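For this view, one protein chain was removed and the others were kept in their places.
Chains: A and B, in written order; residue numbering restarts at 1 for each.
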Amino acid sequence: MASLKAYIITRALLVIPTVLILLTVVFFILRIIPGDPITAMVGQKVPPEVLEKLRHEAGLDKPIYIQYIEYLKGVLTGNLGRSMIWGKRPVIEEIMDHFPATLELTIFGFIMSVLLGVLTGAIAAFKRGSKIDTSMRIYSIVAYTLFIPWFGMLLQMFFGVYLKLLPIGGRITPGNAPETITGLYVIDSILTLNFNALVDALSHLLLPSLTLGIVLSGAYTRILRNNLIDVLSQDFITAYRARGVSEWKVIKHAMKNAFIPVVTLMGLQFAILLAGAVLTETTFSWPGMGTFLIERIEYRDYTSVQGAIVFYAVFVALISLIVDIVYALLDPRIRY
Amino acid sequence: MEVKNLATTIFGVIPKTEGRYMVLAGMAIVATVVIMAVFAPFIAPYDPIKSSGDVLQPPSLKHIMGTDNLGRDLFSRIVFGSRVVLSVVLSASLVSMIVGVPLGLISGYFGGKLDRVLSMLMDSMYAFPGLILAIAIAAVLGPSVVNAIVAISVVYIPTYFRMIRGQTLSIKAQLFVEAAKAIGATDFKIMRKYIFPNLIPTLVVVFSLSVADAILTEAGLSFLGFIVSAPTPDWGFELASGRPYLPAGYWWMITFPGLMVMLLSLGFALIGEGLSEIYAPRRER
Partner (left out) sequence: MKAKNLLALALIVVVAVTLLGCAQQKTEVTPTTTKPTETKPTETEELVIGVTDKITELDPANAYDFYTWEVMYNIMGGLMRYKPGTTELEPYLAESYEIEENGTVYIFHLRKDLKFADGTPCTAHDVVRSIKRVMKISGDPSWLVNDFVKDVEALDDYTVKFTLKKPASYFLALVATPPYFPVHPNYNPNEIDPDQTAGGVGPYRIVKWVRDQELILEENPYFFGEKPKTKRVIIRFYKDATTLRLALERGEIDIAWRTLTPVDIKTLKQNPDLKVIEAPGGFIRYLVLNANETKDYPTKNKLVRQAIACAIDRNDIVNRVYMGTMEPLYSLIPNGMWSHIDIFKELYGDGNIEKARELLKQAGYSEENKLKIELWWTPTHYGDTEKDLAQVLKEQLEKTGMIEVELKSAEWSTYVDYARKGMMMASLFGWYPDYIDPDDYTTPFLKSDANNWLGYPYSNPEVDELLEKAQIAQSQEEREQLYKKVQEILGEDAPIIPLVQGKLTIVAKKNVEGIVLDPTMILKYYTIYKT
């Protein structure tokens, strides 16, 4: 008879090998292929002896396995090294500069997708069998195939360039950023009562989160629709109706019950959300982790790329862990 | 024991559920693109790589999708671009299938420690955002079609694994499998003769749906510059190339490539969704 505690511990421990494998693979491949960050930065301008000296200082001339071990030691103590380019700032700092942007985008995208999904799913379920139902189901299939960069660009063109209603890139008008408390502009501007920044941040968030939200909403549409239909056909609903309970109350109860599987779906969708965020960030020039990763890849900034991958891996693992634990708490059948 | 055969499903009677229309619509789209890819040199009116002389022309009778900033005909580039998309996506999916299906079958059938280890590995890969994994692999290996195929195939292996494993588990529990064991059939024979054929319907659905997803992943990688380098045409890449011109009003450079990505992905998605409707129809109406 396995216990809940054992389950949680096992799941938590499983995070480690995942991150380790990913990190190792990226570490070695990055170093095997030609090109390194120092050469990329100054290779043209600097005499060979100076280049060698700079590389030596960055520790790039040590044997690979020694570099690897030193890096691992660092990671275990929370030190992800320093970026190899530009300001040579600690990678952790650089990640913390970029992560809140991704987090904010992901949260708002997520909210949008659930809202849209639930809305369309509910409409489909209540209008079951009609043309509206069919169109909602078509929506759920088509939505996911809207290629994010393309869809995002269309929105930018329409709302940003033609109508000039909304900004097309960045998180906020430069200079308007609220005081940093959490790094999430919306929250920070509310906390500092900065109305100007709040409106500015929200207007920059609207298009990107709409893009992400629409594309990801399809899955929720479907699942909510099906579960809602199931629930609506159940006895207790008929009983409610027979007793003359108002239709609104019926809807409320039905939705509550249909919602549970949606919660588990949210956990599964998380990975897709992060992936979608990368493309959204590129399209809307959003300075988040996705932009960071891609930027540093080009410069072979080893430490930053590794740090970003480690960060993603740990983040995803943690969220999956939480979702699994929540699910296990809800469903007593799941144990190891 | 009757085996549901792919051939009978398609060429025979497609059950008249609404799934039928979805499958037919999807197949029509996919067939069009495949024809485009196979017969590209005959369909494309211009050389996709050479300038035709008219720079930045909007869609017209001469150039139905317009031209780009170097004067190349966009329709021709789209037609040839379909070759890259299809070859990358189909090859990658094949590799994923060849690796993921047997692993899922064996893992589901034998269970035990092997199953636990594989499942853990596959689950953690599945949980990791696909595009980011593909970016990490393709970026470090360098932009090329082959590397993209490697990257994308790695991303989808867990999908096949999980689905096949799940189906294997449920088929394994059925009576006829126990019966086969009772008469002394070997594991391998059971897997080959009894389980695998019943996996095919699921496999087809999973294939269609994951190809639909892989198209979006390929387009994403291409958009970020990790697959082709100019002047080879590829839809995602065209989108990125046309982007600086969009605010100046040159809309056609991105509209058509993005539309194609969506349509092709939709085509496969419709096939997958339609088929899954047919095999497991919803119980209303």
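Some points to look at:
What we mean here is this: contacts are C-beta pairs under 8 Å (C-beta built on N, C-alpha and C of every residue); 3 or more make two chains touch, one makes a residue touch a chain.
The model shown is predicted, which means the values in this text are computed figures rather than measured ones.
Across the complete structure, the visible chains that the omitted chain touches are A, B. Within the full complex, the residue among B:G26, B:P129, B:G225 or B:G258 touching the omitted chain is B:G225.
Across the entire complex, the residue among A:V199, A:A239 or A:L318 in touch with the chain not shown is A:V199. For subunit A, the residues touching the chain absent from view are 33-37, 39-48, 50, 53-54, 57, 86-89, 97, 119, 123, 126-127, 160-161, 163-170, 173-177, 196, 199-200, 202-203, 206, 247, 285-287, 298-300.
Along subunit B, the points of touch with the absent chain fall at residues 49-51, 55, 69-71, 142-143, 225, 229-231, 241, 244-248, 250.
We take it that only the chains that are shown with their structure count from here on.
Per-chain Cα centroids separate subunit A from subunit B by 23 Å. Contact residues of subunit B toward subunit A in the complex are 18, 120, 124, 126-132, 135-137, 139-142, 212, 216, 219-220, 223-224, 236, 239-240, 243, 246-247, 251, 254-255, 257-259, 261-262, 265-266, 269-270, 273, 282, 284-285. Across the interface of their complex, subunit B is touched by residues 14, 17-18, 22, 26, 29-30, 33, 128-129, 134, 141-142, 144-151, 153-154, 156-157, 161, 168, 226, 229, 270-272, 274-276, 278-279, 282, 290, 293-294, 297, 305, 309, 312-313, 316-317, 320 of subunit A.
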